[in-house]
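Note that this complex is displayed minus one protein chain, with the remaining chains in position.
For clarity, chains are labelled A, B and C in written order, and residue numbers in each chain start from 1.
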Amino acid sequence: MTIRAAIVGPTSYTGLVLIEWLLRHPSIDITYLASQRETLPNIADDHPRLRGRCELQCQPIDAAAIAQAADVVFTCLPHVVAMEYVPALLDEDLKVIDLSADYRLADAAAYERVYGRPHADAGNLKHAVYGLPELFAADIAEAQLVANPGCYPTAATLGIAPLLQRSLVQPTGIVINAASGVTGAGRSPKPNLHFPEVNEGYVAYAPGVHRHQPEIEQTLTRVKGEAVSTLFVPHLLPVNQGILETIYLDPKDDDVSEEELFDAFDDAYGDQPFVRVRRDLPNLKYVVNTNYCDVSVRLVNAGSPQDDSDDAPGKKVVVFAAEDNMIKGASGQAIQNMNLMFGLDMATGLA
Amino acid sequence: MTIRAAIVGPTSYTGLVLIEWLLRHPSIDITYLASQRETLPNIADDHPRLRGRCELQCQPIDAAAIAQAADVVFTCLPHVVAMEYVPALLDEDLKVIDLSADYRLADAAAYERVYGRPHADAGNLKHAVYGLPELFAADIAEAQLVANPGCYPTAATLGIAPLLQRSLVQPTGIVINAASGVTGAGRSPKPNLHFPEVNEGYVAYAPGVHRHQPEIEQTLTRVKGEAVSTLFVPHLLPVNQGILETIYLDPKDDDVSEEELFDAFDDAYGDQPFVRVRRDLPNLKYVVNTNYCDVSVRLVNAGSPQDDSDDAPGKKVVVFAAEDNMIKGASGQAIQNMNLMFGLDMATGLA
Amino acid sequence: MTIRAAIVGPTSYTGLVLIEWLLRHPSIDITYLASQRETLPNIADDHPRLRGRCELQCQPIDAAAIAQAADVVFTCLPHVVAMEYVPALLDEDLKVIDLSADYRLADAAAYERVYGRPHADAGNLKHAVYGLPELFAADIAEAQLVANPGCYPTAATLGIAPLLQRSLVQPTGIVINAASGVTGAGRSPKPNLHFPEVNEGYVAYAPGVHRHQPEIEQTLTRVKGEAVSTLFVPHLLPVNQGILETIYLDPKDDDVSEEELFDAFDDAYGDQPFVRVRRDLPNLKYVVNTNYCDVSVRLVNAGSPQDDSDDAPGKKVVVFAAEDNMIKGASGQAIQNMNLMFGLDMATGLA
Partner (left out) sequence: MTIRAAIVGPTSYTGLVLIEWLLRHPSIDITYLASQRETLPNIADDHPRLRGRCELQCQPIDAAAIAQAADVVFTCLPHVVAMEYVPALLDEDLKVIDLSADYRLADAAAYERVYGRPHADAGNLKHAVYGLPELFAADIAEAQLVANPGCYPTAATLGIAPLLQRSLVQPTGIVINAASGVTGAGRSPKPNLHFPEVNEGYVAYAPGVHRHQPEIEQTLTRVKGEAVSTLFVPHLLPVNQGILETIYLDPKDDDVSEEELFDAFDDAYGDQPFVRVRRDLPNLKYVVNTNYCDVSVRLVNAGSPQDDSDDAPGKKVVVFAAEDNMIKGASGQAIQNMNLMFGLDMATGLA
């Protein structure tokens, strides 16, 4: 079987990575690249890495033409923009994997609160499936529209969900200290992303008000069956790719052991091809340019023992979760979802 | 007045930075460089940056000879090693500023618990003054032996102390998520510090068990007058210099305002030349190659509002503190201490 | 057909990359990893990226056992060491692709002059084929022993050979100014490769005396049929991967046009899957993590026109060649050679 794939918004970084990985996929033909731009480039002029590998001419975003050419379409557009185009694509019976944020929050009111404008496609929002395969594989397999998760939410959710499901940690007071490479901020030049401003720098942004925070909470609340709240504080790392999240949780019970925590991860991910439960500490180095999310956990004292009696002030659970923001956090996960939607092995083309 | 300065251990990174800044100091002559090495180098061969600027031949660590040549000595030796040499230097009536960890923990038993061996100079330990000028300037001015603070503890303490002193935050449950450039790990090549292993990587280390955690707690407990406990989790940043700490605290009272938090900082540091209270978020870029520690604070919800009623799950105080680990976190602070010990303006030579 | 592959020296950087690419190759099983180390690691402990992907236990370097398990063996050992093991592997009728320098120089006397010790396997040296597929594909297809080219020589040779073959440039006076990422220097920590020494630095090394210079000259002399001499000056770039060479040549005739230069490249590489003739300037970014070598060329004045009459002091040809030192410069090229040796399409598994 050869699946014909279209990409809308291929001139983005996620578009580039998607193309590079789809070129390696044994069952895919990239047949159509669609762009919003006024002047439509040959994709190899826009992404010089693709010279000789994929030299398709970008076309307008024409749902009917895409439906002629493709079985599945990946939308790599900015949020707000994506929901302008998705309805027509769905109407053409295309399977759609949307890498924007537009179909991630299930509730249109929540969308408006977080993204500052009304949702333009509330009808389809109801049918969108949140594309985190480790949690929702069955639904993804049946979906026509998959909302590919945000980069930060993927690592956060995979790092927290099993501990909540086993009731090993409290559902509130969770602190997610996250750091991401700069591709996560997109391809448009901006003063704060100018090379000399980022290189040899490190800074937090949007503490407690980043749009990925409600997305994380939505999924964890769904998984846990009760309200889960998190404080999410992202930082900009002077690297190209990769996310590491250091997550602080309160144990339900100070008598929990580190092995119980690892058991929860091992049970959740033992059969999952792309989550690795590590005994050592996850490092960007181990996951960049792969579709893996690495997780590990430590049970630590919440302060130093003041003497040999080890009379420490309680315990904290610290989870570490690492991934490539462009692969497992975006385009690789989109392919993993596509594999599920077409009945392929989830790992096809993602080695 | 010209102060004659000796440096013991000048071949370290902190030694290099100390020399470069002392060369600019209007009242200092570097008169003696003392090294443990078997083959004693010319310092400009060991640090090629110093060619033409400081070409002293290193000498053995001979306390009497140092006392002939110098008024003050900076010891840039590894912990455990420093306390072998400091007693003889003090016996020679030299003023000593020790950049190692050996005189930072006031209690010899705590030292043994943290550093794994008995303190070899408990007598002088009693007289050592912890060299954080913003908190202990008067004691420093009178001291013969100053224990220069650790790099991480400097930023952490400056970021937390004013909030504790004003009772705006809880003294327990404090989480310090820290990230440091690689010079903080010293100049010896190691597999995990090999360029390709660090570059484009990011990883935590020693979560909850780093030796700076008890040092932070000691100072904060002293400042607060009651036990303060922190969980300290450092990370290795792929940059040369700089520390950023993101510190999570629980407000004493959810009704606290962000302005009250800033007021605490403004009052504490309004007269301090090297702590800047910023309204924007501290960035490594703003402090590297300076003696500044930048601090800022945000009062945030500990989870996302679920609807417009803003019924959020409590509040968190998030402090950001940034410095250059080599300057304010080590050699610059050492000069600041020296200025105090010799009755100079604290900022002399540190512009 | 499944080819069974062994790797000797898998704990190197080239070993890691080789494993990662072979895991994606549709016709390969990695069956044996052989190491010189006293304590033989599981490869996933040594290269944490491989956890869950390749967790083979390293074995001793036992030629008979390797021959039981494998059809082809890649030797990723240091020079001098490789030639100790290769003879036994060949005796077992294994196909051998040697990534060291030991079989690259065809003349044993030249080897001794360059590497400072007598060649220990001069008998096999005669049968080794230099594994640059764009020039020697037919010989490679028949070879039992392939000497995989050095990283710098691959880019240099591909960038110069077509111009020499067409007699568009002089065979002497060639200057190769090269810059490589740090993985090219291997995985062993050294003072000059310690992160803070490399990061934000840039320096030349071994100007005119690097061992790759005679290797480049040997191949170009063979291609040209007369003596070709080059001056090779490498530099260490503060990046992980990638080589860019800027090559200065004298045109045979100042009347040559830039299009003639491009024509030479287009004709040489039009059918080659892994050399891209670019009109824009090659950049590391376009080739890292690919098996491509990108080349381009400019015909420029050797000085500025002093007035509008364009009375310039002659012309220079400037060639730019870029590749990933680990892929086209090492492990990817080794797989390309393997494909040829087993009758596969040269590009199999290298997308």
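FYI, a contact is a pair of C-beta atoms (placed from the backbone, for glycine too) under 8 Å apart; a residue touches a chain by one contact, two chains touch by 3 or more.
From a predicted model like this one, the values you see are computed outputs, not experimental measurements.
Student: For the chain not shown, which residue from C:Pro60, C:Pro118, C:Gly225 or C:Pro313 touches it across the whole complex?
Tutor: C:Pro313
Student: Using the definition of touch stated at the top, determine which of A:Pro10, A:Pro133, A:Pro149 or A:Pro238 touches the missing chain.
Tutor: Once the missing chain is taken into account, the touching residue is A:Pro238.
Student: Just name the one of C:Arg53, C:Arg166, C:His235 or C:Lys252 that touches the chain not displayed here.
Tutor: Once the missing chain is taken into account, the touching residue is C:His235.
Student: Decide which residue listed in B:Arg37, B:Arg51, B:Arg117 or B:Lys190 touches the omitted chain of the complex.
Tutor: Only one listed residue reaches the unshown chain, and that is B:Arg51.
Student: Given the full complex, what residues of chain A touch the hidden partner chain?
Tutor: Missing-chain contacts on chain A: residues 13, 181-183, 187-191, 193-200, 238-240.
Student: Mind listing the chain C residues that contact the chain we can't see here?
Tutor: Contacting residues on chain C, toward the hidden partner: 109, 113, 172-173, 175, 177, 179, 197, 200-205, 207-209, 213-214, 217, 227-231, 233, 235, 237-242, 244, 246, 248, 281-285, 288, 298, 300-308, 312-314, 316, 318, 320.
Student: Going by the touch rule given at the top, which residues of chain B touch the chain that is not shown?
Tutor: Within chain B, the residues touching the omitted chain are 23-24, 26, 48-49, 51-53, 200, 273, 276, 278, 280, 283, 285-287, 289-290, 292, 294, 351.
The rule we apply is simple: only the chains that are shown with their structure count from here on.
Student: Which integer distance in Å separates the CA centroid of chain B from that of chain C?
Tutor: Distance between chain centres, rounded to whole Å: 46 Å.
Student: For chain A and chain B, what's the span in angstrom between their mean Cα positions?
Tutor: Going by mean C-alpha positions, chain A sits 37 Å from chain B.
Student: Which positions in chain B are in touch with at least two other chains?
Tutor: 197, 200, 238-240
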